[in-house]
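Read through the structure below, which is laid out as structure tokens, and then see the notes.
Rest of the complex left out; these chains stay put.
Letters A, B and C name the chains as they come in the text, with residue numbers starting at 1 for each one.
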């Protein structure tokens, strides 16, 4: 258990001294996962809304598949994107393998099912009466969705938080697609995994603590934003 | 992404985890300005990355796979550049009493005791077809066993973890088992381990590191020029200097011995370590 | 404005609307009454284009409203609806009311002005900043009304608009409805369970029963000339008595009611078993000598029950059968009536309605159809 205590001390030291390498990978982690979350929000909120609103044959199946993809292992998602982006793959010419952009893509794909599924769930929590009211007040379909999203804003926010959490904490996809290249694609989780594999447990834990502090920061910002907006 | 020259290198984890490559990266980048992008992966995956042209250079310590890679014409040049020895680690009490045996003898004895159900004798294998695992397989074969039929699945004594060196060391440590490990990872983990080296520096335990420049003819956009330059630098006096001195500060003893032309061509190394033309 | 024909609606095999025909003119106030579960809400939802009928034709504001969603949207924008159980959004009162205007991309200043005057209209002035979910029941109802009014619709659907409202607020809302229809030509369809509310403000009343209009006409017509026995019961004919038709001539029927002869005006020929119905307020009550005056139907009986209803009193008079009469409290005091008093009850032939007595029809009520 010493490692845990040491981890805390180490974490404080790293933060206080603003260790440049740690700072760099922390910022990279944050930026990549935030972009991935924003991208997946940009896709999953409209997509989820559509799936919630429209009735079509096989809708239940689609939602079932989305929920199944909650279980998509990060390694598989990573592998999939890797095969697409690899030099030998169809998008190799984009040269996105081992770049932060490639990692953003991988994380976006990874969390898309979660954010979409939870968007649908959040919307379903709002009763049919709300939609009827909006329609009868003259809302276009688009406006009514916006308003329903507004009513479900807390649930949607927490869906995105969860997506962000999954993105920033995952390692499989980042490792395969990013390659954990120092100074380029190393992020907190791949660094943790590296330090763990070389037995540097207290540093791993320190990095884990920093990661959680980062997540706490994102959480707080969102909460403040919510209050401010209110 | 690639404005200044960038060289993508795939390496096996056991090499990367020693920290050698970070030192090399610093020195080389300072000297040439070439950006080294090093990704450390399990041996098999590193080879796969190389095969797909996702990297320009492969650093590896798995002779049979190196040969296969070259004969498939995926590699352009194959150079060995350093070696050290694997260690057979075990509990300090050495329950199998193999301290004074050769590696082959020790393996045979472990097999015998393990198969016979001695509860104190266990062997942890990485089981991940890494360089270290290949070396282990080679020793089992040398000891006269058919690896897949006689060793794998021959009982609960033979524990396959299927993961990296460090994690496998943890397992062996928790299970008080014997394990074959590379020197670098052992030294990194030494403080956390009860296990001690039981057998070291046996010929059979040789661990040879090679660099392979990827064949640019197979895939578009691989950078063989910088790869060649890097390999030549590694084989140069400057490179050897770093290899020789690395590990002195951190581990108390050097981790690698550079290979010299003239020695490397013969047994047990049997490889090329001349500069690439 | 609205032409609906043969509108039907079926939910999982249960028919809720069963061929509704309706035609409503611009500026008309139309009131729908009917027992619970008759299909009032279902009809309003279909007319507001929230649901599609299972069957039937629908023209609204001159356009075919059974077609594409875009046409329906265009029409829907010119209407609005107050729901029976309005949804209040969890925002401020202002944002709730402004909702429809924002959907129409109206300028901020105009929104503010309109919201303000809508809130004034429903008697909630100055409440803009309050959290809507914290209002009282009646306040919420008025908020929802303001939200529907503020967009100045050409057609307004109100599902029980005065629920939860105190009498004064209910009057304000009723006055607003009348004013909208008169000044702005707004067409208004509303439902209510208070027939007198319908009578007071509606141009016509439709009695919806079992998914179909049993009668559509002016209030007085419905109150005094119900189309059938069920409507009569529904609009409060307290006296519904079994009788037998003895003869019929030139619109006047001679009936036998437990041995007493009575005369009733009856448009249709009558015959055999019938029901004769009249309102309690059509019964004149007197004491003492048999009245000589006009009503040919006179019954002598004893007062067996007295029950108050505001300034009025219902008294039950037993004269072989039971008759319920309604008097002002003052009249009762003047007649010095009490339980056991001997009285005369008289009903004009023109106040009596006669309906064919199809077996157990009298028992059939709205709620028993399930």
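Definition applied: a contact is a pair of C-beta atoms (placed from the backbone, for glycine too) under 8 Å apart; a residue touches a chain by one contact, two chains touch by 3 or more.
Since we're looking at a predicted model, the values are computed, not measured.
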Task: Whole-file subunit formula (labels as shown) - done: A x2, B x1, C x2
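To be clear about the criterion, only the chains that are shown with their structure count from here on.
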TODO: Compute the shortest path length in steps from subunit B to subunit C over the network of touching chains.
DONE: 2
TODO: Between subunit A and subunit B, tell me the centre distance in angstrom, where each centre is the average of that chain's C-alpha atoms.
DONE: 35
- [ ] Scan subunit B for residues touching two or more other chains and write them down.
- [x] none
- [ ] Spell out the residues on subunit A that touch subunit C in their complex, using ranges where they run on.
- [x] 127, 129-130, 132-140, 143, 147, 151
Task: Of all residues in subunit C, those that touch subunit A in their complex - done: 45, 48, 50, 73, 76-77, 79-81, 83, 85-87, 89-90, 99-100, 103-104, 147-148, 151
- [ ] Spell out the part of subunit A that touches subunit B in their complex, as residue ranges.
- [x] 86-89, 92, 95, 97-99, 179-182, 184, 194, 196-201
